[in-house]
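Note that this complex is displayed minus one protein chain, with the remaining chains in position.
Residue numbering begins at 1 within each chain, and the chains themselves are lettered A, B and C in the order written.
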């Protein structure tokens, strides 16, 4: 059985100590083991990054970018293998894994433009004979702590830009599906990163806390659940580090009566159930405005869901696969049970799904629950499973109030053809990423990803332009050359 | 005796409860009293700001900017009065107070450009038929907590831009010299700010903690000492607020052997002793490279200091005035004593200065201390008084190491004529604001102010472009209009 | 009778030679005379600007901006007088003149932000130890040639930004209504412009050609008709000058069947008849999609036009005033006649309007013409009068084809509630300024004004961000300091 270890200073490092099983969620079987780094191992990685920093910082940005160009090529050449690794440990279907990787590659593409993105502002004559300019200098060693649900993409949100900006990096991927992250990191080295510029440590809380406390680590990027995000943010901040910590979500779509309901159903299906709903941008609540819209939505959705295919990651005909663990499967089922008990109507029930040949896989079928109300547990918490809740609202006003009252503010969407409704919604809703007829309004790689309210702790969003600001610090230089006639003497006088 | 109270919801508010004396440091006499706001009073201010927010947020940026244009006019018209108010409570000489105000006005000028500064990024065809753009929306109620040493300028670093961005504001100025801040805030209202958009509460820790804990306050800007900055940053961050907290400094100038020593002495004099050294950008340490440079510097500096004039704020012929309190005066004298005891050489001694007619004023004379070493207390801590330390270094390398080893990283300067030295210094030194032959490299209002290391907690600098980012949050909209032939039917077909 | 002369090198300059009458179009009487500058007089102005340039160029941008701040104040303080001067010579009603001035002031506001706008791009380490940055340096002497229809606003599109960027300026306003431009220029001097930085010459083709041919003039901005624009652009370009020349327009609004017709009529009325239609952004063609929309539009428009008030500029109750000259009045009437003769239907006829007490004024009443077709003279040419044409189209496709087939491409608008229609229109239409339910889509001062096709000759648009690029030239500096150990020798070695 393979033992997954660490990538430190350009080489795979075996470490003794604690380990944890890795599962194939499609079969329910253990597929490998991952070493859990001790504090000492993490410090070794930090030390490697710290040592590699001065030279990497002084490498011209255009040269750093060229490593990213090669990295993109290698990712594309190895796309099938990476998608397979993702599917095996995470359970998502190959086309979904390929899509995840493609989004990650787009972040590498953006990092290729770092010479442009690092430009400072130059001002002539801020005073008589005085010039000022700003430089965006790298921070030093920075760390990334990433979740299981996008094992390839989320690390690529972070380190390509961090490294292109001149930092060195320690990544701690999710210990549940770490193989693809490690595989990809080795491609980055193959692309030309010097040893120590990118390091990967597998681990759990001990590794995390080491990264949060070590004074050599200048900044931490995190994506995960809100309670952990809050913990990370507080501890990193208290240690004087720069931190951005992205947490949970409960993304609502408002379905207006004038929406094209076939389009709504078609696009909601992917947004709610894709990747088994294990996405922080999953659309998990549909708010229908008016009972007529609600009834139509339910009817058409129910019909559409009959053809949903759930099964193993390896079959490209499947729409989605298992959830990540047996424990998580039970948690999702618990939310469905509670909805039923609290008075909602389970219209399509995915609790008892059976996938022939994969009887021990961690599957939950697509589930549609109508007449959900804000008091219910299933509404208040993030389910992270293939479950779509329908709430009925009497007006657009009520629908928006629901969204604004929820603690999360990651993504949201409105379905309408009406320009006024779209503008009112996008202007006023207290959510960071807004779709107009786009149920998964994930910003493209050249914009930035960030929720509001308790979905993100920190000033700056992930990837895109904000990442450049997050991974650099501003230095402002003010320069004056005292006038003495040019040094070499009076005969070389200036024009009057 | 005047009792200074609060400005809440457009009106002066009297509150019962605790008060504190305000001094005229030039005479040592009590000149008034300031009310210390209770939690309830601060909450009243927050509530006023909260109520004023929705309408102000929806006011077009160009209209908000126009209030700033009028505010600038009023500040210029009332400049003499404001300079007097500053001098009376802070002690700085009128020309210095006028300079402070001018820097503040420049921040108002920058806020006048807010329609340009708020522009988001628009991308056509992020996918087929899909457009995306970002908006920088205001945060809501934000708070500013400001120090005694720039009672007029530092508040103007904060609220003009915060308000121009669409936020409403609660300012808590220093309780030691609050009059000018209150006076200026009333001019802002006169310029056209609706009631509640800008509020001022005077107070101490109770007021501060209320601002840090109230969930309606979305962000906190602070300028003060490092221990308080760290406290503010931790508490605000733990409460989920955005925070930038600027702390202390120990700014070094490297004097290279090729520098024009007359220029060095002339510019250092103002940078070290201006405003009695009570500036976070004061140049308090000169590092001479080589003994020859050091000896020349000491000799010329000593000579120059003989003509320094110290006295009451009201006499424009004075170079600088008293320090802020008797307690602070004693603290400064203590640093000089310790330097002497620890082996440094007090070349010019300002401890026993007498200002005729102002025998009770809190004066410290200009002090020059040679042969200071890094172990001395006077070197390790921020003195915040008219004391210039000279350290002797054997090389530029040693001089830079001294700076990088200090816990603060606010400002620094090199004196040289050599392009290579200037570039090497500005590139590598671990300080946020760097001067080349500029001893006070305070960025102009259209750049941003921020130190490194323990001089600033937070991702974004004060004023300038960074202030726009600090006082707004990014929202990204992704828009797609499902193609159905234009709504009104097939006869209004599109071009093929 | 007043004789309007020139403003050269800070003083009013009388010149002998040719003159021309200025009319009050409301009364039809001559109100003054304007001197027409000879080549020598224009060269005197150019020489003054050329002499003032070096010092003005070296004045810090923030100081140049401060003149603009004061200029804005003076414009606001003198707004009533300026509006009166505009109305007297141009004929537009006081509220319209005030509106024009306000748009002009907004350009001054934008110029106040020039320190931000002039920032160049700074790149560290474009190669090892090599830095590069760009500066946007002023051009030198630049000229503006402006039309009668916005005698105050169009000059303010040009010289505030040109001057704020460090250039000096020669303005040649329209000789038909030059008084307000001269009055305003004197306010700019009062605001603090040094003598020679802004000069005004009145004149005709002799003056224009002098500006186009003099080698000291680096750039020319022009607004007027397309034939003249083309002449200006060719001649200035052939002389190696930078040039932007804005010409004519024929702005169409598409009225979709789903539009709110009351809103359409209300907003079209101002857009078509305001300022007697003498605006390059006037909405002069309404394209109704479907006969039903057309019939409703005609009916409601006819009804609305009954209450239109036409009369002298001095009565604020009037909606619009006379056209600029008797000759122009006859030209406009000729277009109406031709429409009638070529088969269109004159629904509301403004040809025989009588304004009691102003029988000799150059009035044309609001005119509505239905069933206009693309072959008609009135459709093909710019009328520049209070005449609204209605064309009927069978589909949105046909309506858009009409617009794209016209030689002009200045402004256009679509009235709809449908997001898809709005997006398709704005994406594809070959017009530079597009309104969605906005009939006069004049960009605000912090965006830029520019038509497409034969409405603008040149690469860069007027005012806003493009003006900064037009009035400056890029300089790129690449810097390397050869490493020799810092000049003063080996003992001052760098850190390894």
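In the analysis below, a contact is a pair of C-beta atoms (placed from the backbone, for glycine too) under 8 Å apart; a residue touches a chain by one contact, two chains touch by 3 or more.
Small disclaimer: the values here were computed from a predicted structure and weren't measured.
Summary of contacts with the chain left out: across C:60, C:290, C:386 or C:435, the touching residue is C:435. Only one of the listed residues, B:133, B:313, B:335 or B:446, touches the absent chain: B:133.
Interface note: of C:159, C:183 or C:233, the residue touching the hidden chain in the full complex is C:233. Residues 121, 123, 126-127, 130, 132, 134, 230, 233-234, 237-238, 240, 242, 260, 263, 417, 422, 426, 431-438, 441-444, 446-450, 452, 454, 457-461, 465-466, 469-470, 473-482, 484, 487 of subunit C touch the missing chain (whole complex, contact as defined above). The chain not displayed touches subunit B at residues 58-62, 115, 118-128, 133-135, 137, 416-420, 422, 436. Touching residues on subunit A toward the chain that is not drawn are 62, 65-66, 69, 72-73, 106, 109-110, 112-113, 115-117, 119, 124, 129, 131, 256-258, 289-290, 394-397, 400-401, 416, 418-424, 427-428, 444-446, 465, 479, 481-484, 486-488, 491-495.
Everything below uses one rule, namely that only the chains that are shown with their structure count from here on.
Relative to the centroid of all protein Cα atoms, the closest per-chain Cα centroid is that of B. For this pair, subunit B with subunit C, the centres built from the Cα atoms lie 42 Å apart. With each centre defined as the average position of its C-alpha atoms, the distance from subunit A to subunit B rounds to 36 Å. The mean-CA centres of subunit A and subunit C are about 48 angstrom from one another, to the nearest whole unit. Shown for subunit B are the residues that touch two or more other chains, namely 417, 422, 444, 446, 479, 481-482, 484, 487.
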